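What follows is a single structure, and I will ask about it in a moment.
All protein chains but one are shown in place.
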């Protein structure tokens, strides 16, 4: 970390900062600028509070040099991490497609969709049993029954299951039914949940919070990684901005930015990042063109009957068309769709 | 809800929408505009999915008319709700001041601060035992031990305790030590937690999420209210914007906006909403001037030693000065500080 | 427009609103809902102030039904507008590539780049003669001399010229040297400038303001169109959000959203929308995959010597590689690069 002193800082104030840097087990490098002194604190300062320096007399700013995450960084691992979803690896050359309804609504519905998306080319089935809904008056998911229906759909189609965990007490139960534990955007900084999932050895699909920076997403991944679970998949699902024409704003930059900062695989969820089915396919193509390792897509045979997220769900035949278009783009950028 | 048809919608498409509106138990009012047909769906449609209409052929837009929250609205209750914190009521004419450290760090620290803030005029003590930290490598709070220390501080000073609950499994334990259960910004949409706190009869202090709209904050309150807990206090704590000069942007508008939309009391947390102690006092004054029912302020005797949030913590003597200034502003707007 | 009355609005208040609607030459359609009356104002109300109704006693909200732009809308014109840049058409099946330096810096520089980008496959040359710079101490462009150098580069390479106009008094002068008048993001709502460019018959390349909605971009286009200039090209160049890993956030959703709302051609500027050369090529690919009609890219032979925007400039050989990759993606989505 670098500590920039105020223009008029006294030698005593500089001394004081230097002493505190040393007291934290860091060494010191002093630099006298044209207008200010800059104090370099040398050593691994990831667990040292920056605030303590901000508050010393004569300090103007504190600039971190090391990135706050470690296990998630490219500097920690040169090789791209590949995470298994069923028999596929996410993070390799082949693009992985996860598809299914927002919520599991009934046995008929989930089986119909599971067959349809497998036929269209999906590699895994998504579907929510426990649903985080902004209104207490909306459908909250089928819960345990939904998990059983997902297990049945897996048995019927062979597709591995991706489903969301909302609370620490659900982790064990959901782990039995699911191949991948999804952490939703609203829980990206539910640290108790991240910790609990870090204790499992199930692949985790971590969605970016709707106002989280890329760095905070990587810190959330670090929580899981630091508790021993190395199978983390990141997912861009749109951020909140002033734009109201779409439900969220797809931060397409985040795809290559994440690929440059981390070795973890990166998915795009164009269903949530647009919120309108009309724009899902073009944005899905964009995600693959930008370098995403896969997509997660909401599909429903009768979107107008869906109990949640109907507006952003594709009908199975439109999903099949999406797969065709995505395959063409994947090949154009030197990748395949398995 | 109003359903605006596309310019070129066919009579058959209009028919189709009308039929679906009726199938949801709503009645229909048709309006033929200059360019478009607008279909009014009449009845309480809070639990009716808007998406289903968006997806029907010929529909351009769906405009909700009813607000999505009910129990939290001014229309539900004309009278301002007053919530007890110890023996004080939040939401009446007297402004309530909650102060204390970000985290409980030690017996000595919490007792020293408790005495100091009581002396300076605080009505309740805040302090985190379970801490949500963005880095897994940062101090995570003292947990159960912290709760015991808070209980001891209450016994020593008589100040009621406000402390955060991070997970559903902590609700019971924290309820024993705390007078008010705080729900942090990162958990504003942790619906499992909201539900669990809704089942208690403890006052809840609900912080606005850092990218939550005012409406979403009210929907989160609705979760708690709808499970039977009517003692909810709202708290503006800054939102995330592009501005980087401060940690967050204090949405001061939210104070009078919330007071106009809801009967629940509204606090401001200028420590988090600015992130820098230099700006806490002016923004605290602004909060009271705008009509807030109270403040929650971080205080630490040695901010540069604080294990968290030192940059935004006031020293006790500065907090005492804040209380003096806030009292003057409160009186200028016809209120008191108890 | 629809006027939603408050829950407790009196018949007299409804009468009053109805009378005012009629006084504006609109007719009225009344709808009695479960809780509220909704008044439909029927007729073309684009030039009628909505505010006047907001302020009448008993009114809760005013909801516009018609989009505020007309000439820019798909409803005005079914056919995609194609705008000529030199001999190419932007907005047809072939993707158009505009490339060049941020600023014209010298005769040698602009000629070298012009030849390089033409060779690499660009169809037009960009380069700023008048530069809007956030610091008064930064290089402000070569002005008139820059325009002459651009004209010379056109003569030498045959590439049409795209360059920015900063002020109404420059419109005539820049029109002589330029084939396309660029309106920068900071001037998207410089209405005097939009008006002046609307009076010319030069193609205009209108960049989205950094906090402008898609609707505001279309309203800015409407200014130009309504003054008679129908040759408007829209350009997404990134918006401002809380994310700091990149200079701006590429709103990739805006590409298909704009294509659905307007008949005007849509470009992407991945240089500004990312701000870092490393991410320009993947985001350029994403833009074409999402349906953009072309790209505008900053290229400089020695980015580290560039007087502006060096960080986001590609070297010519990297631009050539971008063209190859973009061509592959264009073909994958059924388009060509001319």
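Each chain carries a letter (A, B and C) given by its place in the written order, and its residues are counted from 1.
In the analysis below, a residue touches a chain if its C-beta (ideal position, glycine included) is under 8 Å from a C-beta of that chain, and two chains touch if they have at least 3 such contacts.
Just so it is clear, the structure is predicted and the values come from calculations on it, not from any experiment.
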**Message:** Tell me which of C:6, C:189 or C:260 is the one touching the absent chain.
**Reply:** C:189
**Asked** Out of B:106, B:134 or B:213, which is the one that touches the chain we can't see?
**Response** B:213
**Item:** Contacting the left-out chain in the complete assembly, out of B:34, B:156 or B:332
**Value:** B:332
**Residues belonging to chain A that touch the chain removed from view** = 2, 4, 7, 29, 31-36, 38, 40, 42-44, 63, 65-66, 75, 240-242, 244
**Asked** Considering the entire assembly, which residues of chain B contact the chain that has been omitted?
**Response** 211, 213-215, 239, 241-246, 249-257, 260-261, 273-274, 278-279, 282-283, 285-291, 325, 328-329, 331-333
**Prompt:** Which chain C residues touch the hidden chain?
**Reply:** 20, 46-47, 49, 51-56, 68, 132-138, 140, 166-169, 186-187, 189-193, 195, 209-211, 216, 219, 222-223, 226-227, 240, 277, 303-311
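Assume only the chains that are shown with their structure count from here on.
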**Complete:** Per the C-alpha means, the centres of chain A and chain C lie apart by a whole-Å value of 31
**Request:** Quick one: report the Å distance separating chain A from chain B, using the average Cα coordinate of each chain.
**Result:** 26
**Message:** Could you pull out the residues of chain A that touch at least 2 other chains?
**Reply:** 211
